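Just below is one structure, and these are the notes that go with it.
The other protein chains are all here in position, but one chain of the complex has been omitted.
On to chain A.
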Amino acid sequence: MSFEWPWQYNFPPFFTLQPNVDTRQKQLAAWCSLVLSYCRHHKLYTVDVMEAQESPVFNNKKIERKLSVEAIQVVFEELRKKGNLEWLDKNKSRCLVMWRRPEEWGKLIYQWVSKNGMNNSVFTLYELSNGDDTDGEEFHGLEDWMLQRSLQALQTEGKAEIISMDDGKGVKFF
């Protein structure tokens, strides 16, 4: 299924940071949701800022408009404030995009566990993200760092416990 661009994507003013405060709020909201849905669609978890400039998200070749570096930073800052983005380095050159927050992933995983009656079982992390059983689930292929955070979220909620095993980590669901 190909990615569906929102109407703003073809609206030239979308690529100019609006000076009017109210207009800007709406514009940034639209950008945030575009970035998140794009990353979700392509299962992207990390973004490099330099590469992002040339990516189709920020660069619409058809209308010959692209978002400036400063504006991209503003959009990223907005995402960070919402909890959907985390900087990997101090220079703000690479970041993690969490189009689904860890809590949300945790919930999905727990739902699957409960649905299949696997409470009180132990899984390795690998089994969860790459096992045959989970094939077809949304969290299949979830990157390790995200998986760990999701499980930590569940642990905080008391629904799981992360344990150390011989060759790595595992998790027990309650």
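Everything that follows uses one rule, which is that a residue touches a chain if its C-beta (ideal position, glycine included) is under 8 Å from a C-beta of that chain, and two chains touch if they have at least 3 such contacts; residues count from 1.
Basically, contacts and distances are computed from a predicted model.
K.L.:
If you look up the hidden chain in UniProt, what protein name do you find among "Vacuolar protein-sorting-associated protein 36", "Gamma-secretase subunit APH-1", "Interferon 1FA" or "Checkpoint clamp complex protein Rad1"?
P.N.:
Checked against "Vacuolar protein-sorting-associated protein 36", "Gamma-secretase subunit APH-1", "Interferon 1FA" or "Checkpoint clamp complex protein Rad1": the hidden chain maps to "Vacuolar protein-sorting-associated protein 36".
K.L.:
Write down which of A:20, A:91, A:120 or A:164 is the residue touching the left-out chain.
P.N.:
Checking each option in A:20, A:91, A:120 or A:164, the one touching the absent chain turns out to be A:20.
K.L.:
Since one chain isn't shown, list which residues of chain A touch it in the complete complex.
P.N.:
Within chain A, the residues that touch the unshown chain are 7-8, 11-13, 15-16, 18-20, 22-23, 26-27, 30, 64-65.
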